[in-house]
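Missing here is one protein chain; the remaining ones are kept as they sit in the complex.
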Amino acid sequence: MLILALSCVAALLATAALAVALGRTASASPIVYAASLAVSFVLLAGALARLVADPAQISTLTLPIGLPGLGAHFRLDALSAFFLVMANLGGSAASLYALGYGRHETAPRRVLPFFAAYLAGMNLVVLADDAFTFLLTWEFMSLTSWALVVAHHDEPGNARAGYVYLVMASFGTLALLLAFGLLAGPAGAYAFDAMRAAHPGPAVAAIALVLVLVGAGSKAGVVPLHVWLPLAHPAAPSHVSALMSGVMTKIAVYGFVRIVFDLIGTPPWWTSIIVLAFAGLTTVLGVLYALMQHDLKRLLAYHTVENIGIIYIGLGLAIAFQQNGIPWAAALALTAALFHVLNHSLFKSLLFFGAGAVLSATHERDMERLGGLIHRMPHTAVAFLVGCAAISALPPLNGFVSEWLTFQAILVSPQLPQWGLKLMVPAVGALLALSAALAATCFVKAFGITFLGRPRTRAAEAAQEVDRISLAVMFAFALLCFLAGILPGIIIDRLGPVVQGLVGEMLPPQSGLAWLSIVPIAAGRSSYNGTILLIFLASSATLTAIFVHRFATRATRRAPIWDCGYPQLSPATEYTSSSFAMPIRRVFGTTVFAVREKLDMPGPGETRAAHFQVKVFDPAWRYAYGPLVRTATKTADRLNPLQFLTIRRYLTLTFSALIVLLIVVAAWR
Amino acid sequence: MALILDLVEQAVQMLLVVAIAPLLLGVTRKVKARLMRRRGPPLLQPYSDIWKLLHKEAVLATNASWLYRTAPYVIFAATWVAAALVPTYATGLLFSWSADLIAIVALIGTGRFALALAGMDVGTSFGGIGASREMLIASLAEPAMLLVVFAVALVAGTTQLSSIAAQMIDTPVGLRVSLALATFAFVFVAVAENGRIPIDNPATHLELTMVHEAMVLEYSGRHLAMIEAAAAVRLVLYFSLLACLFFPFGMATADKSLAAVSLGLSSYLAKILAFAVLLPIGETLVAKMRVFRYPVFLGGAFAAAALAVFLQFVSRGF
Amino acid sequence: MTAPLYAILLVPLLAALLLALVADYRWGAAINIVACGLTFAAGVSLLLVERVRTDVLLIDDFNIYLVTLTTFIGFTTSIFSASYIGHELETGRLTPNFLRFYHALYQAMMGAMNLALVANNIGVLWVGVEVATLSTVMMVGIYRTTAAVEAAWKYFILGSVGIALAFFGTILVYLVAQEVLGQGLPAMAWDRLLREAGRFDPRMLSLAFVFLLVGYGTKVGLAPFHAWLPDAHAEGPTPISAVLSGLLLNVALYALLRFKMLLAANPETLDVGRIMIALGLISLVFAAFMLYRRRDIKRLFAYSSIEHMGVITFAFGIGGPLANFAGLLHMTMHSLTKSAIFFAVGHVAQVKGTQRMADIRGLSVSHPVLAVGLALGVIAIAGLPPFGVFTSEFLLISSTFSRQPLLALILVFGLLVAFGALLLRLQQVIFGEPSGPAGRVKASYVPLFLHIGFVLLAGLWLPEPMVRWFRIVAAQLG
Partner (left out) sequence: MSLFTDIGHLLAAGMLILSFLLLYQDRITATLNVFAAQAIVLGLAVGWQAQLQDAPHLFVTAAIALVVKGGIIPMALHRIVRRLEIHREIEQVIGGGPVMLVGLGLVALSIMLVFPVAGSVDPLAREDLAFALAVILLGLLMMITRRNAVTQIIGFMSLENGLVLAATGAKGMPLVVEFSVAFSILIAFIVFGVFVFRIRERFDTVDVGALDRFRGDRGDES
């Protein structure tokens, strides 16, 4: 299987080369996407088979390339298999979607080669088994995605997005590099096996964990390292945005899990507090940012930040439990996190596909200029609605299951002995609850403003339903969201061996249980059954409808909307996304984002238009990055005169340096 | 055989909540009117309202979509299922394990989600106002509610409603600070979620103050009936939750003998009737709030619930 | 088997004399290429024949690959230069008889650098470095613009002071050596010095190293001795910028490292590693910040050279098998990459007719291939995978952090700052609406992509003998 995976990666790289070779030819795009679809599907099937058949098996391979004297180590275990499944599910879907969507691509030469290479990079990260290979592929992934972000470099803001992205990415890579340096030790034992074998002391483990949190977090979008994410994800073509948000952030999570749970193994318990603190912050701030957006793709990107927070809450809890010797609870938390990884990759890809469909149909990303699309693109609307419901954690869809599991993990945490955790965990729970509710609000807004109401612009009126392939992909993912929601037991069982390998415990097998319900801990304690719930909802809704239509009237009359006596209300009177978010903005925004609202309302009788302006500041930019950039610029300005000295002054520099060194020698001994 | 009995029981439960819902609404209205020195509508007025609405033709806005037409049924179904899963007069319902307390809260959320979307469908500004305010209230109330859930679950050691109730009855936990706080918070949340004063006024049709009414402004006929019914059921749901979580005494737990069941039934009815009387009394004592004072109100609930949870984390004794 | 050894010295010498006579610049360019090719061939054949050691000349693990590298880059650069000067003649910036001069000096410089590399004598080494410096001085000034003359003058004065100080250091080394080895040539021969270094007077040796550090450090371009470097790169012909960054800095560094070996072999001496660490970090951070305010594309990459020389010096200052290995690898990778970048920059400056980055935009639209070449070069030099620089920086940072966390943090900080600046400029140049003329590049991309190809290859796989040499030298460097 490992051989297969690597050869698939090679095939992807070959596809990239092929894309370069094909260049501008018209057939390039279908060929490349078809090829990458085929390859990632093979990978998906293989990894799935591996995960189902014998997940416990570990296959390794060492190629004579990479770091001299080390070689490139590759390894396939349950964890990698799971993430391979996740990555290639997204990858094949994106390729398929692009078969339709890619036709609208204006600069295929800037997209095609990097798309295939990007897929290859993400797969390689999951397979890498030594620090060098890991970082090489990790950065390769960043690099290719950067190329995709700046593919449309002439659109305003994209170049900046790419810049911020790549700088942050290499910052993260350097942090990971430091962590590896710490774990490898001065002797430079870079193979993961060696790191597993060497058990670092608490201090080293803690520092390494923090570095990994920074390094992997900057790629995953943990606040305050998230700033690149809402810039970069929307800038890329939509199928790539889906990959970046749906898959790449998860690869970052993989990095965290791999290093922390597998390589470090035993970080001190208090590191979990750090992780939980950042996770909680990320969760709430992410969804609040998302609520403030009116660019559909940027809203989705910001919302990714929230989900990353949820995942990290699970991971933080897992660390806490594991270090306090409660492995079954650690297994629960980790299962929840990984389950959410899968779920988020499902619905976030779905939503980005939907956003891409809207974009290609209307050439608009600004929700304020959309609306009423449910009439023009009904199928997209259905799929998008499912995505919105799933991401808002509404039963019986999949988003709810993973959040439910996370809540269950939080509810067993009173067993944790340390005070810090006793206070931190419930606080995080409260934040999680808050973010769950806010997420629902966010996606009521996203769907309501984009698809419901009346079209606000010509573009929205003239929208056409997108091509069949894109629709097929979207519906497939919507279906998957449903299945994962009503049959969670199956997925939890597949996750069992993965978790087992990391924390030494796994949840009790679920698939055997009556009525297909899931019981993470004990039947008396908590259980959930999506299937029954779905049946209940469906049957009661249909029964009621039938009843009403049968025994009461079904008469219906169409009439214009109630206009309060003002004929033909213009679409401008509709609630906009900023007005929808206004109450939340008032409640949370003023403190968190220093929101400034400027309203310029003409007095009675004046004919000029009214103006309303909202400024939302990202505190991360304001208090962290802004000052940083300013200091750097100032330093550069301070030093710059050194370029313009006279020769005599330069000689003086040399001379004084020489004297200093001589004095050193004289003073020495 | 036992299965059939269970099924019957479950069915009874489902019908019960629907059956008594309008009555409770009637009771609250009546009491309120009395408190205002009005005679008020007859107790059974809600039934005939719904009946009438059901038989009127539904007037749809020209640009209403399929979502607009299906939403009422979804809302009703979600609320109904949620209510049906709350043990009312007896624990250990057949399907009560299929959704625990968290799931029930989320189910209510599903209903709300559909309602808010339906409100935005025709694209009037009222729908927008209603939806955005409803979601604001929800995003403040739901976390408080979940914290209440935490507090209770931590006391009972489970999120399973039946088990919680059973636990509370079999091993009386006595008076707990955390539970008191949780009850307090729960009441606030319930008031908010049901759109009662001081959050919302179910009787008003003044655009600027209304929340729930604004969303359903465009609805008529059977759709409106469904939504009204859903609202009524939601009230029952919250009453039953209150009864089941904090005042579970009298419930039929282990033995399903006729006596026990009838005792449970009667005690349940007594409880919710009491709530239905207390609610309007409370409502008449306070005034409707401005929208931007909701955070204060619900923030109080959130704080109380959070405090309860913290106490539980600190020591199970609280 | 000393034939190739003498070839790499004599071929350039003869070629220089010949070129001084050839008037037609086409012939000159052709001869230049041929001579460099022969030298390169000789350099490669050095790898095949067994090692040679005479009183003045020496081939060992350290310089054998450097000779190959130098002759190779000299060869590719001569190819690049042929097309480059053709364009310069068209635009009239150069005249044929200047070119005669130019080609002769080019060969002289190549010969001198080879001499410095294969010298088994600290004096000959010094002579080689100086001749190379002087010849480049004249080539830097060849455009005769005020800016070029100023650059050349600055280079000349600072270089001469460096020369003088390095010479004094050499004298001191001889003094300490002749106490042990007796008077005469033996006291200047590398192999003997290295063997007996343990018995030298440590204090004088340290003193000598300080002078050598300042002297050769000026050539390496370490801050604060760097002043000549940016202008010399920016104002001279681009092929010269390429060899300056790609080769001359390396040769000077090579000299410095030879002397460091002596100190490493003598435990009593002052721990010069600290000094090198300090100088390296100063150069790195300083250059990193200077990158932000650069407007001239060649000066930008000149500063990046300073930055990387800082990194390399830091690596050798840290010492230890991993860091030294990283330093040696970084030397090699940097010369390949930086010369490639200067090839690309040369093409850019010629097609756009300017070196001001503000006037160069949208390269990826107007000249896609060139843009790809430049982007790959910058990505490689910025230490992003899968290029060789990443490998060396990986080894350096990871091995440093586990020993000297604080220093590693400073190093990482500097690298990040520099990366930010380079990426910023790169994006400005290759993205956006194209500006300026969109004429085709009338030169071959072969040298450019050949270099990048090698760097890419090295990022994924290093040939076994190279690794072996690196390991041995790393051990000697202590």
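Order of writing sets the labels: A, B and C. Residues in every chain begin at 1.
Heads up, the rule we're going with is that a contact is a pair of C-beta atoms (placed from the backbone, for glycine too) under 8 Å apart; a residue touches a chain by one contact, two chains touch by 3 or more.
Not measured: the values here are computed from a predicted model.
Contacts of the undisplayed chain with visible chains (whole complex): A, C.
Touching the chain that is not shown, out of C:L5, C:I33 or C:M188: C:M188 (per the contact rule at the top).
Per the touch definition above, the residue from C:D231, C:E307 or C:E393 contacting the chain not shown is C:D231. The chain that is not drawn here is touched, among residues C:G37, C:P96 or C:G123, by C:G123. If you put the missing chain back, the residues of chain C touching it would be 123, 127, 130, 134, 146-147, 149-150, 153-154, 156-157, 160-161, 163-165, 167-168, 171-172, 174-175, 178-179, 183-185, 188, 201, 203-204, 207, 230-231, 234, 293-296, 299, 356, 358. For chain A, the residues touching the chain absent from view are 643-648, 651-652, 655, 658-659, 662-663, 665-666.
Throughout what follows, only the chains that are shown with their structure count from here on.
Comparing the CA-atom centres of all chains against that of chain B, the greatest distance is found for C.
For the pairs A-C and A-B, the larger set of C-beta contacts lies at A-B. Centre-to-centre spacing of chain B and chain C amounts to 78 Å, using the average Cα coordinate of each chain.
Centre-to-centre, using mean CA coordinates, chain A is 44 Å away from chain C.
The distance from the centre of chain A to the centre of chain B, each centre being the mean of the chain's C-alpha atoms, comes to 35 Å.
Among the residues of chain A, none is found touching two or more other chains.
Looking at chain B, one finds that none of its residues touch two or more other chains.
Note for the complex: chain A touches chain C at residues 64-69, 109, 131-132, 135-137, 139-140, 143, 150, 153-154, 159, 162-163, 166-167, 170-171, 174, 177-178, 180-182, 184-186, 188, 190, 632-633, 635-637, 639-640, 642-643, 645, 647, 650-651, 653-654, 657-658, 661-662, 664-665, 668-669. Every residue of chain B that touches chain A in the complex is listed here, in rising order: 14, 54-63, 65-67, 73-74, 76-78, 80-81, 84, 95, 97-100, 102-103, 106-107, 109-110, 112-113, 116-117, 120-125, 127-129, 131-133, 135-136, 138-143, 146-147, 150, 153-154, 157-160, 163, 217-218, 221-222, 225-226, 291-292, 295, 302, 306, 309-310, 312-314, 316. If you check the complex, the residues on chain A that touch chain B are 371-372, 374-375, 378, 385, 389, 392-395, 400, 404, 407-408, 410-411, 413-414, 422-423, 425-427, 429-430, 433-434, 436-438, 440-441, 444-445, 447-449, 452-454, 515, 517, 523-529, 532-533, 536-538, 540-542, 544-545, 548, 552-563, 569, 571, 573-575, 579-584, 586-587.
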